[in-house]
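Have a look at the structure below, then the notes.
One chain of protein is taken out of this complex; the other chains stay put.
Here is chain A:
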Amino acid sequence: MNKTLTLVWYFYRPVMVVDLIFTAICLVSLLKIGVCFFINTLIIKALGYAAMLFYKNYFGSKTYMFYRNAGYSISRMYVYACSCDLAIYVVIIALLFSFIPQHAHLKG
């Protein structure tokens, strides 16, 4: 388990900045607009994962062989990395829940 978590961290670290940008957009939107925007943030997160996949395939695909030689498939690494990221995102939302407007708050 420790080995897997460390490898997932190594895999995720180079794309963390890309992912954090999308997470920040989601959190700011939630804090400004309200809880009704939650489903939309999941779509933004999905776009973030697509950006992460593109970035990693374009700039870091040569390192895939390291993870394969460690016995892990690349799709498995993506699933683990995205799952961990999503879990952390949900925990952050739970922690910030009292600060998130419960009704839509849009300037018109």
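Convention: a contact is a pair of C-beta atoms (placed from the backbone, for glycine too) under 8 Å apart; a residue touches a chain by one contact, two chains touch by 3 or more; residues count from 1.
Just so it is clear, contacts and distances are computed from a predicted model.
Enquirer: One chain is missing here; what is its name in UniProt, given the choices "ABC transporter ATP-binding protein", "Acyl dehydratase", "Thioredoxin family protein" or "PadR family transcriptional regulator"?
Expert: "ABC transporter ATP-binding protein"
Enquirer: Can you say which of A:N57, A:S73 or A:Q102 touches the chain missing from this structure?
Expert: Of all options in A:N57, A:S73 or A:Q102, contact with the hidden chain holds for A:S73.
Enquirer: Under the stated touch rule, tell me which residues of chain A contact the chain that is not displayed.
Expert: Interface residues of chain A facing the absent chain: 3, 6-7, 10, 13-14, 60, 62-66, 68-73.
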